[in-house]
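Just one protein chain is left out here, and the rest sit where they should.
This part shows chain A:
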Amino acid sequence: MSTHKPTAPARTYAAYSAPLWRRVLLTRETAVIALTAAVILYSIVNVPNFDGPLTLKFLLQDIAPILLIALPMTLVIITGEIDLSVASIMGLSSVLLGVLHENGMSVPAAALLALLAGLACGALNGFLIAYVGLPSLAVTIGTLALFRGIAVGLLGTKAVTDFTEKWSDVATGTIGDSRIPLVIIPFAVLAVAFVVLLHFSTFGRGVYDIGLNDEAAHFTGVDVARTKFILFVLSGVVSAFAGIYFTLRFGSARGDNATGYELQVIAAVLLGGVSIFGGRGRLHGVLAGVVLIGVISSALRLESVTVNVTNIIVGCLLVASVILPSVLASTSSRLPRKAATPPESRPTQNAASAGV
């Protein structure tokens, strides 16, 4: 394929229509990162104890499951699908870890089986969505109830709490003497892997193509079904891993662990600039979105503001982040100014000569 060469090119093209600084700075992702940095600075200056020794550790431990699941969720949403069953898979893996450990299995062996269960859950979602062709919203609402039901059914209302101390320590420990929790290590590895997968691989190009136009993707030889299947399996496995971490951190396996986390994950992904219609978004924006929500929650908690208020603020932020780009786009199209149009819809002068 790559050996084929075009005949003498008649002209060359600029690779980009805008200078580097514009492509880097005038993006949704940069806006989220800047906002996150601003909120962190504000909190350090104004919120008592925000710069305390434990804040960073607890903050990162709190957002670790969301950070983890946001990785595959970003790819799933970019293909135009959604996975609402992630929190239920966390719950199911938590219960499996507890039940298997209670019956004498070592923590690593039980965790491995829990991961496999997550894989199976993801494969079920993926099969129904990618190969049977059912809508992901309906399928994962169903499996959200199904997996949660199995989790609660297995353990009832009781909790398993007697985990080997060694593994609980791993889940709550930090890297050396720093304030960074150990869980950030597997997260960092996964984050690098997902960035490469989405932004620097042919698979990732296919993910965007599917989200923008799955029919055209099919016509160019992207295996749409296999791509979606793989993403749902990844989502299942990573959710199970997050569930195991969650269980060991709190030393408690319960059927209702992590209830409602799916919405926190999706909120963060959307806040980070991923389009719910698919095809747009980048991972660094999403990770900034997760951190932003985490910092706001943490700062408000230190200010003794109730969780309800936190939710209201996060909710408003999310709605504003969805509305703002369209408001900006419509105002800038009404005012005939030169540089105010958003990057997506910005036509250049040359578009006129190319024909519209």
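Basically, a contact is a pair of C-beta atoms (placed from the backbone, for glycine too) under 8 Å apart; a residue touches a chain by one contact, two chains touch by 3 or more; residues count from 1.
What we mean here is this: contacts and distances are computed from a predicted model.
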Undisplayed chain, where the name is taken from the UniProt record, one of "Sarcosine oxidase subunit alpha family protein", "Sugar ABC transporter ATP-binding protein", "Acetyl-CoA acetyltransferase" or "Phosphoribosylformylglycinamidine synthase subunit PurQ": "Sugar ABC transporter ATP-binding protein"
Sole residue of A:Tyr42, A:Tyr131 or A:Phe200 that reaches the chain not shown, by the stated touch rule: A:Phe200
Among A:Pro48, A:Gly104, A:Gly176 or A:Gly221, the residue in touch with the chain that has been omitted: A:Gly221
Those residues of chain A which, in the complete complex, touch the missing chain: 1-17, 196, 200-202, 204-205, 208-209, 212-213, 215-221, 223, 279, 333, 336, 338, 341, 344, 346-356
